[in-house]
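Our next item is chain A:
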Amino acid sequence: MGVVVLLVEIIWLGRGGQGGVTAANILVYAALREGLYGQGFPFFGAERRGAPVMAFSRISDRPILRHGMFSEADVLVVLDPKLPLIEATRRVLVRDRGVVVVNARDDEALDPRHYRLEGSAKFYAVDATRIALENKLVVAGWPVANTSMLGAFSRATGLVRIESVVEAIKEYFKGRIGEVNAKAALQAYNETKLVGEVARSVQVHG
Partner candidate 1 sequence: MTAILEESRGGRILPLTGNYAVAMAAKMARVQVVAAYPITPQTSVIEKLSEYIEAGELEATMIRVESEHSALAATFGAAIAGARAFTATSSHGLLYMHEWVHWTGRARVPIVMAIVTRAIAPPWNIWPDHSDFYDQRDAGWVMGFAMDNQEAFDLTLQAFRISEDPRVYLPVMIGLEGFILGHTTMPVHIPDQEAVDEWLGPRRQGFVIDGSEPLAHGNLAWPEDTEEMFMDIHRAMMEAKSVIREVDEEYYRITGRRYGGLTQCIRCSDAKYVVSSMGAWSGDIMEAVEKLRGEGYPVGVLRFRFIRPFPEEDVAEHLAGKKLVVVFDRAISFGSMGQLFMETVAHLAKHTGKLPVLRNIVAGVGGVNVEWREFYELIKDSIDRFEEGGELEYFTWYHKARR
Partner candidate 2 sequence: MSKSMVRLEPIKYHVPLARPKQGVAGKTGFWRTEKPIVDNEKCIRCYLCEIYCPVNVIRVEPETGVTIDYDYCKGCGVCSDVCPVNAIRMVPEE
């Protein structure tokens, strides 16, 4: 047990059935490929398809001693563009110098007022729903944007390289499904853009 050099806490906010838990887990695979320790888990309890749900990841360069859920995060990944509109994003406190990665095609979902920010934050956006549809990633009628958002996460945070994400996805999903998801992740990585930066003083939150 030593001093924690790097410990990043990530919350995946999506709807039940959108694959937030899978993304949280695949990130552990990707972290391993970077020589990092990872932890990925769902919200503890029963979840409903369609309801706003969280999943959690931790990444560290040391064995992770912490366990369990948290409500403050260094990185918030939003899998569904409608969640900021109903303020579901305000359940999470994004820590100072945090990163917010949103599946969004317009500015509304990126309005900082929908978020609870401790201090400064960088906002990244990608139209992951479109990417999912383009790659025919549709499960039970829903476009599944989780693997695209893993690509976006890689671009926004630089914590894991896109190569590791792609390999992790192929390890997690065998065969053709892995290939398609990996392609979507790569596409999302390339399309993810920094769309805004909130300075410490600007944001008032409660």
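In the analysis below, a residue touches a chain if its C-beta (ideal position, glycine included) is under 8 Å from a C-beta of that chain, and two chains touch if they have at least 3 such contacts; residues count from 1.
Inclusion criterion for the candidates: all candidates are chains of the complex that A comes from, given by their letters.
All figures in this text were calculated on a predicted structure; none of them were measured in a lab.
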Complex member in contact with chain A (any copy), out of 1 or 2: 1
Touching candidate 1 in the complex, chain A uses residues 1, 3-4, 24-25, 28-29, 32-33, 35, 37-42, 44-46, 61, 63-70
